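Below is one structure. I have some questions about it.
A single protein chain has been omitted; all remaining protein chains appear in their positions.
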Amino acid sequence: MKVTIDGITIDVPKGTTILQAARMIGPEVAPPTMCYYSKLKTSGGYCRTCIVKVTQGSAANPTPMPKPVASCRTEVMDGMVVENTINKDVLEARKGVVEFLLVNHPLDCPVCDQAGECSLQDLGYEHGAATSRYEFPRREFERIDIGKYVQLHMNRCIMCFRCVKVADQLTEKRVHGVMHRGDAAEISTYIENVIENDFSGNVIDVCPVGALTDKTFRFKSRVWFTKPVDASCDCKKCSGKVRLWMKGEDVLRVTARKDQWGEAEEFICNECRFDKKKTSDWKIEGPTKVDRHSVISQNHYNHLNELKVQVLKQQKALGFMDINKRP
Amino acid sequence: MGRKLLIHNDHIPNIHTLDVYRAHGGYASVEKALKIMQPDQVTEEVKKSGLRGRGGAGFPTGMKWSFLAKPEGVPRYLVCNADESEPGTFKDRYLMEKIPHALIEGMITSSFALGAKQSYIYIRGEYFYVARILEAAIAEAYAAGWLGKNILGTDFSHDCSVQVGGGAYICGEETALLESLEGKRGNPRIKPPFPAVAGLWGCPTVVNNVETIAAVVPIVNMGGEEYAKIGVGKSTGTKLISASGHINKPGVYEIELGITVEEFIYGEEYCGGIRNGKKLKAVVAGGSSVPILPTELILKTAKGEPRLMTYESLSDGGFQTGTMLGSGGFIAMDEDTSIVKNLFTFSRFYHHESCGQCSPCREGTGWIEKILKKFLDGTANESDVDLLWDIQSKIEGKTICPLGEAAAWPVAAAIRHFKHEFLEIARNKKFTDISHYDRLNKLARV
Partner (left out) sequence: MGSQVHGAQKFDNAKRAEIKFSDEAMKIVETIISRYPEGKQKSALLPVLHVAQAEFGGWLSPETMDYVASILNIKPVEVFEVASFYTMYNLKPVGKCVLEVCQTSSCWLNGAEDIVKYIEKKLNIKVGETTKDGMFTLKVAECLGSCGTAPMLQCGASYHENLTYEKVDTILENYRAEGKLRSYTDLDYKNTL
């Protein structure tokens, strides 16, 4: 079925969501996501950053949808017309969502290990306002210890639910979840407990912010001073396909390999992630080709610029406003 | 004297018992439906009646029923939404407490129409004692054969049970209610799929409000066409209105849709005017989430026509000059009431009740409450009014469920119609509170 997003039409299979269709077209029209994760079932819909305007429901029923919809949870209909970056209301609403996500965020980026590869930083940079209008003390949670591998900083959490879904979908006995409600809701084990099983480390990779970070990497280095290298090993528990974050000859951190949308290609086991910290543990495949969602990728923007020019040309031909002139 | 169909027998002693209820014509709709009607005919009557959901959204009930998916071999469920929690609303509690069999009869008749072998009444946990009353009535109904296997000797069997909630306004949203009924946190589901396709335990489910289900009884008894003759236009039948605030006679009133708002407020049959001879200042006509209107706009539309108690008339003028019938939670405020403080109690409520699932509501409701607190503390600035407006506009329509709108609309309406009150506090840097208790108790209270 055909769907048009920001003036670009693409043919997609039935059951494709607006977000997936937009990603097929490319990063210039793909809405940002904070909670959706294509590898996790039932993810998405919560953060509202990917909202778009459906100006035509379908060819059969062209009525526009009254409210903006979460593109990650809305399936494409044949002949649907969607506006994302070319719709002023969408951009304004998204700016609002960014502001909401930031009102209680501690903004402790200088001391946060996620800095440089944080989705919230990227989102704020691309879609947020320069100043905050929030003047009240920010929410603070009492810190809880969830084991020797993973550091939980609840103050930074944006409630994407990904780590809960990882625990539900990758492991047997989930011991953490969302406690309490409203703006007091928190990720917690409720009782003193550790989150530890063969795949528990994946909560780090799926966390879009610095709420769940790698204790074995804590304060070791800013990520942009480490060199990402793709490596593999013969692992019985997982694919063994990982990314090593090196400084000189030292492996400072092991993560899953992430795709251009910042999602793990394959989940990896805790042994690969936390225990194999020697280069001799790994077969090095070569330097990682990094995506735009990282300050590490600054030298790789050339390719994206080309694509951006292409998209702009298409949009211009269709008579849309220049997305660089968005308000 | 208006016609009453739901609580006309509420004054009869022991009407809560099956015997008395039956002696006054109770369970006739079950007899009629099961013995001489087909399930689709019952749905047809409901469609003809023009009945609209009485929980607040006002969606046509017959249409909702006809959306129910009926795949072979998959059970279907009827779930009654008795999670009445919209501030200003207490009609369902009244109906269930006084005439529990009216709801149970409606559950059986409606379940027959929908082909549901099992139904649940999800009642808010705070109404625990009302759940006891319902359970006692259900036990009576089982004993008399109105529930259970082969009701009235037909091949229709039905089980009905009550589930109490745990205290959460959000469970009044139908998908949050289903989550809660499944023993989970009351987080609204992302739609589609709608409950009619995948509801309780993934099965097709209809969720209806208490009053809606109870209204099916007179509709089946008198026929949909006859029911539709009551009321005005698309507002057919009778509606229970919960009246509270500074009126002489607070309580639950069954009205024919179409009486004037003025008659409802000042008529002796209804609210009996404003207490202590005070003047009316504003009304929240349909529960806390609908826009508040000043006296001149609640009594008359912007066009100068008398405002009627109907879905259409109350929403005449859109949100600029109108409001909504909503759940029928009618809160009247006298001239000494601070609209800002009333709004604060609403915003505190929505902050407290936000489930926390999606960002605009989770973060926005708390922010609004904090800014309103500044007004009560006398520390707010004029620019805070614009900020409030902007925040509510960024919540409205951006959330998973309607709680976002419910939290945003009261803020927008209070600013739209009473901006001067906000500005006055901001300019004088002072908010003077009054004691409603002392004020009201100068005159004798019951």
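Order of writing sets the labels: A and B. Residues in every chain begin at 1.
One rule holds for everything that comes next: a residue touches a chain if its C-beta (ideal position, glycine included) is under 8 Å from a C-beta of that chain, and two chains touch if they have at least 3 such contacts.
Here the structure is a predicted model, which is why all the values come from computation and not from measurement.
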## Note on the structure
Touch with the missing chain holds, among A:Val52, A:Val175 or A:Ile268, for A:Val175
### Task
With the full complex in mind, choose from B:Phe194, B:Phe349 or B:Phe375 the residue touching the hidden chain.
B:Phe349
### Task
Looking beyond the chains shown, say which of B:Lys191, B:Lys300, B:Lys370 or B:Arg416 touches the absent one.
B:Lys370
### Message
Take the complete complex as the reference. Which residues in chain A touch the chain that isn't displayed?
### Response
136-137, 139-142, 144-145, 173-181, 183-184, 186, 188-193
#### Entry: Residues of chain B in contact with the chain not shown
75, 84-90, 92-94, 97-98, 118, 120, 124-129, 132, 161, 163-169, 180-186, 201, 242-246, 250-252, 284, 288, 329, 331, 333, 337, 341-342, 345-346, 348-349, 352-353, 355, 366, 370, 435-438, 440-441, 445-446
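Quick note on the criterion: only the chains that are shown with their structure count from here on.
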### Task
Averaging only over C-alpha atoms, locate the centres of chain A and chain B and give their separation in whole Å.
39
### chain A residues within the chain B interface of the complex
44-49, 51, 66-68, 70, 73, 93, 96-97, 99-101, 103-104, 133-134, 136, 158-159, 178, 180-185
### Message
Per the contact definition, I'd like the list of chain B residues that touch chain A in the complex.
### Response
168, 185, 190, 351-360, 362-367, 370, 387, 394, 397-400
